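The following block contains the structure, expressed as structure tokens.
Heads up, this is only part of the complex; the chains shown haven't been moved.
Labels run A, B and C following the written order; every chain starts at residue 1.
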Amino acid sequence: MKDILEFSGITKYFPGVKALDNVSFKANSGEVLAFLGENGAGKSTLLKILNGDFQPTSGKYILNGEAKHFKSPKEAIDEGISIIYQERQIVLDISVAENIFLGQQPIKKNGLIDYKKLYQDAKKIIDEFGLNIDPRAKVRNISIAHQQMVEIMKAYSRDLKVIAFDEPTASLSDSEIEILFEIINKLKKENKIIIYVSHRMKELERIADKVVVFKDGKFVDLVKRNDVTNNDLITMMVGRDLGDIFNELDRSKSYGDTILEVNKLTTNDVSDVSFSLREGEILGFAGLVGAGRTEVMRAIFGADKVNSGKIMLENKEVNSKSPKQAIKKGIVLCPEDRKLQGILPNLSVGYNISIAVLDNIINKIGFINNKKENVLVKDSINTFNIKTPNATKKIVELSGGNQQKAIVARWLATNPKVLILDEPTKGIDVGAKAEFYKLICDCAKNGMGVILISSELPEVIGLSDRIIVMKDGYITGEVMREEATEEKILAYAMLEGEVN
Amino acid sequence: MNKQKLKTLREKIPSDRIGLLIALIVMIAVFSFFNKHFFSYKNMINILIAASLTGLVAVGETYLVIAGLVDLSAGSVAAFGSVLAAVVLSSTGNVFVTVLIVVLAGILIGIFNAVTVNSLKLEPFIATLASMSIVRGLAYIICNGKPVFITNNSFLKLGSQRIFGIPVPVIILIISFIIFGIILSKTRFGRSIYVVGGNKEAARLAGLNPKRITLILYMVNGALAALGGALLAARMNSGQPAASVGLEFDAITAAVLGGTAFSGGVGTIFGTVLGVFILQGFNTGLIMLNVPTFWQYVARGLLLLIALTFDFLRKRRRDKKILESSMANS
Amino acid sequence: SKDEKNDTKKDDNKPVAEKNDDKKEADKKDDKDDKIVIAGIYKAGDQVWFIDEGAAAEEMCKKMGVDEFIYIDAKMNPETYLQAIDNVIAQEVDGVLTCIPDQQLSQVTVNKLKEAGIPVIAADDALQDEDGNKLAPWVGISAYNIGAANGEWMAKYAIDNGLDKDEEAGLLLLTMDTVSSCVPRTEGEYDKFTENISDFPEDKIYRADYNGETDKGFAAASSVITANPQIKKWMVMAANDEGAVGGVRALEQAGLDKDSCVIGLGAYLAKGEFKKEYSAMKAATYFSAQAVGGDSAKFLIDHIKNGTEIPMEHAVDAIIVTKDNYKEVMGKYAE
């Protein structure tokens, strides 16, 4: 059976923001329809209208000729609409299996949950995805990538007509992305309506059949993916051609002295990690999920305990027992998990940005200088093009990408000696990424040492002077910029046998 | 090194509540050493009776706290239930009708609590603090502040009758433990309580109805507290408007001692049962050992701290063991 | 209010008690309207006793042409109590009847009211200084004497029933150690009992504390009873009727109620026990809330209206009631 989903004149206001402006288009089953648009363009909002979480200010949508007015996600789910949200919506203290079958656990005749079947069914789905996850494990104890896969399995396990993925790959590595694409292809064959939201052009190239482009809440165009080039799409969403962003970067080729030296660092999660970073250098870290990159950086930053090894900053041993100490000394880390480690959800965008640099805007007795703070916040908002009606808006009310920009802005404002960025571009749109890359290069040019962890290999390769590859808590290889290719890096990342 | 295996190991290391079970056993052993009658059938029954009201409410509070909620009105509801039972009984003379009306009243109060939380979006703590005051007032008002005597013998039997040697309130308590324990751990509804408490947003987006669950949980706790109040009236032969002040805190303490976390999403009825018995056993033991009144306050506070610390250390040791074995394996 | 400021400054160095300020009284009388208002501030306004006492006072007020009677509950909280005192002063009431939550507050209370020129009568618990000297007229029965009446009756019961010499007999005192005004009750109970049976073995006198609630009294009594199975015949005295009823239920629970005896304190719950065919509650001290409330109000109103001197002490009897006589003694309060 063919299903058709039609949006008709959808408009959505939030206080101070027109998130969607008279949007109309159609989606057909059996094809993957990608949403593309800058951060805050309204993509997630449209999906939340699709599943009854938000009600449109005006307009409606029609599924197979029938107008739908869902008042809650439950009603949408019952009609076969399933969404993987941009922000992980997972329950940490219950099992993987129960998360997958949230609210739909199999029950026995007596009404009690059939746990045996629950675990079997979960195992079946996990196997179908080709993953190695224990269905009984508490979700809190599995990696973020696997948590994300659990989210996908949860949506997938339902009886569905429409499935929408809102930046599903932001915390996945390539192998999981491959799994995801296989699943999407299978869904396509099963004639589902598939919506796919991502800022990664490479993914759209591979998976999308059609692309809807949004700009400032307005529908721009719906095109067949094969009819246009990436540059066409970018021009449509950003309003100008970005060219080859990496090649156009102004890279300094001269590095200064060694600024950070890590020697045989061992923690509960990583072993024997040694590397060094020079002033003005951008050092990339690559690896598959669970390689331990995050853990290395957390240890350097004083967020995790170091069991043995040395960390030297400007030839002086630093042994930061807390992030506070590390920041004082000039090492900062922009953490990978925006929701749990980054945002202060109840606080304003402004407070979120200024928190790490309060020292610079207080007077001697600790009073915050409002003027300085306002200047700082406004600068950050402008530099990063954070879309918000004002600086006092609660940060959770921003779009995912804009939240991310605010968090990155927080850390860049500290102007450290060593800047560590863990997946900094998660969810950031192409235009903003290009701006961000320029900023990073400027930082390096000014003598900052930058460490960049990213699961997007082109980004690591395009930006780094040198790339270190990790696997299972060990460093398995190092590649210079000139010789860096995806194949080479992957080879180290999946290196067999030689580890230990 | 196989991380997956280790994680499974972590999950499998048995029951989170062993520490408490040990604490309970140690406590019984110590008290029995000092007073041989502590570990007698009679005393166990005494402890059970004394715990019967707190236990019922602790069940309801466990549900609520797991769901990220709390009900501070339970003590007032119990008092109201006890007075209402006496009043209704004296006018109807019918035990069944009386219990029914009392439980319905408890449910109504629960609905009221749920509405303030769901629709007026008030914090559960403060919303139920308000109803705590209102319901206490009502308890006084319906009897003009005076205890109401109960002469109806069949009603009084609810408090004193024994079946196979076990008093009715204790039987009701045990049945509640079992039924609510099963519902929580083995039904979809029970599991959805964890989901709501663990991540309300996720619950809603997954098609659960947190408001409905909130409503049901407050209704349940209202019903349990009111029923407990009626049984209290039967045990004491009168409805007393000033009774059960602070009951909710005893109940919540038992739940938390049993491993329920205020942050929501974590807890079991089994843990709460242990918590209830440790607390009541301790109270009884202190009196049996003739500990001076004022030191009893200190002792009770310390018990809480020590039991919870013990639990914390045990968990940490367990985590360390897992970590070490994972390092040895790699 | 300006006056007041100056007064305070002027009198800084004098102890507050000496500041008997006649001028203030005169001021007050001037600007006062004709309405007569009396306030009753009671330490536990939600208890039956005080409800009855207040009702009796209010009735007397009506009868004697007082315009308004304000009933205030101090909730056993010293701070709430003082707030209530301040409050009635601000309201410029004409007289105060009060039962204080703690007698250490007596001096402050008297000072404040004196300064405001408001006459006060202590009801139940006296307003007294460190040494027990009364600071204001008093109507009631002393806490100690209530206990003493209980102790005496229980001793007599023990002797009459041979419990004083019985190996299997024990005395249980249910105490409210954290309520200072109830502590003397237990003291009275203990003193009079041991005075009358001087050879009663000390190790057969047991104590357990409760908070004034029946259920807690029950739990406390049960624990002691179970811990001491060698005692089969219990004599139980508590610090209020609630505790006594808790003791009765505990004895029933242990199957020892038939040979045991409990005495209530207040009789407001005991009367329910008397209505039963059998209850281990065999007696209770009854002190008439009506008498305390009515008499105290009458003295106060007489003073306000006619300047009649208030007697410094007016004791209301504490009467032991039993199943046989409670109806005639308590009258409508036996209902």
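Definition applied: a contact is a pair of C-beta atoms (placed from the backbone, for glycine too) under 8 Å apart; a residue touches a chain by one contact, two chains touch by 3 or more.
Keep in mind that this is a model prediction, so the values were computed, not measured.
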Chain composition of the complete assembly in this structure file: A x1, B x2, C x1
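Rule of thumb we're sticking to: only the chains that are shown with their structure count from here on.
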Innermost chain, where centres are averages of C-alpha coordinates: B
Chain at maximum distance from chain C, centres defined as averaged CA atoms: A
Separation of chain A from chain B, taking each centre as the mean of its C-alpha atoms, in whole Å: 42
CA centroid of chain B to CA centroid of chain C, Å: 35
Mean-CA-position distance for chain C and chain A (Å): 70
Multi-chain contact residues (two or more partners), chain A: none
Of all residues in chain B, those that touch chain A in their complex: 1, 3-4, 7-8, 10-11, 182, 186-188, 191-192, 194-195, 198-199, 201-209, 265-266, 323, 327, 330
Parts of chain C lying in touch with chain B, wherever the complex brings them together: 46-48, 51, 175, 177-178, 206-209, 213-215, 218-220, 222-224, 226-229, 242, 245-246, 249, 252-254, 268-269, 272-273, 275-276
Chain B-touching residues of chain A, taken from the complex the two chains share: 51, 53, 72-74, 77-78, 83, 85, 89-95, 98, 102-105, 107, 111-113, 115, 132-134, 136-138, 141-142, 154, 268, 290, 472, 500
